[in-house]
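Here the complex is missing a single protein chain, while all its other protein chains stay put.
Read from first to last, the chains carry the letters A and B; within each, the first residue is number 1.
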Amino acid sequence: MAKSNKPIIWGTFAAGGELVSLIMPVLILLTLLAATGHVPAIFGYEKLHAFAAGWFGKLAIFVVLFLSLWSQAHRLRITCFDFGLRADGLVAFVMYILAALGSVATVVYLARI
Amino acid sequence: MGEKMSRRPYVREVPPTTWYFRMPRYMRYMVREVTSIFIGIYTVIMLVGLMRLSEGPAQWQSFLDALKSPGSVTFQVLALLFALYNSFTWFNVAPKALPLQFGEDMAPDSVVAIGHYVVWVLLSIFILFWAGVF
Partner (left out) sequence: MSDNRLAARQIELEVLRYNPETDQEPKFQNYSVPCINEWCVLDALNYLKDNLDPTLAYRWSCHMQVCGSCGMMINGEPKLACKAMLRDYPDTIRIEPLNHFPIERDLVTVADDFIAKLKRVKPYIIPGEKRVPTEGEYKQTPAQLKRYRQFAMCINCMLCYAACPEYGLQPKFIGPAAISLAHRYNIDSRDGGRDERQEEIATDEGVWECTFVGACSEVCPKHVDPAAALQQVKAASTVDWYLEHFMSWVKK
């Protein structure tokens, strides 16, 4: 039996899972604060735009979105199987296409800033 | 081997869509997996925010305003709870993938787990500071 190619995705799942676990709660807390009227200073247009315009900001935003997209897409694929959706090949294709499109979109939007 | 034994093994099928109701630990696992739905949708929201940011100040402001709708706030509260659940389950099992050996002895799982919690708290406080919350 041939060795699996799943490590490609699992690498992003492990790295993404680690990053998401460490920072996702505080990121959600930030937008939740903004949504309830306590807008954090970083969400000022000038400030956030300046952050996203710098190379470090671009890199940070790309890494967070890329790893989050791929790790969650992979886990969603498994979740679909666990709920009884046995068309794993199709589910995997859809999930990974979505993650790839999201990754490309991230690069495009970052390039425009 | 002489006379054949009458073998007729009985196979109990696992119900493919409802198996996780059989044990509480399966339910806990499924909750962990379902966090990906909320975190995935939230990631898409962040991506939309990035798009709005690239479009200009007015578009960015409309994104912030859209965050305030009751539906959005409800979703974010749920997403926060699921994200926390994901984080805790991740930290608790991280030692399994990361065996540490200090000298002769293997380090107890708690070393890596507690390390994760410490980094998580420090990083969260740092990001809150950086974002100007304090």
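Rule of thumb we're sticking to: a residue touches a chain if its C-beta (ideal position, glycine included) is under 8 Å from a C-beta of that chain, and two chains touch if they have at least 3 such contacts.
What you are looking at is a predicted structure, and each value in this text was computed from that prediction instead of being measured.
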What chains on display are touched by the one that is not shown? A, B
In the full complex, which of B:58, B:106 or B:123 touches the chain missing from this view? B:106
Missing-chain contact among A:10, A:45, A:62 or A:96 belongs to A:10
Need a quick check: the contact residues on subunit A for the chain that isn't drawn. 1-8, 10-11, 14, 78, 81-82
Which positions on subunit B touch the chain that was left off? 6-12, 14, 16, 19-20, 22-23, 25-26, 29, 33, 93, 95-97, 99, 101, 103-106
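The rule we apply is simple: only the chains that are shown with their structure count from here on.
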Per the centroid of Cα atoms for each chain, what is the distance between subunit A and subunit B, given in Å? 12
Flag every residue of subunit A that touches subunit B in the complex, lowest number first. 14, 17-18, 20-43, 45, 48-49, 52, 61, 64-65, 68-69, 72-73, 75-76, 78-79, 82-84, 86, 102, 105-106, 109-110, 112-113
Touching subunit A in the complex: which residues of subunit B? 16-18, 20, 30, 33-37, 39-40, 42-47, 49-51, 53-54, 57, 60-61, 64, 67-68, 72-73, 76-77, 79-80, 83-84, 86-87, 90-91, 94, 97, 116, 119-120, 123-124, 127-128, 130-133
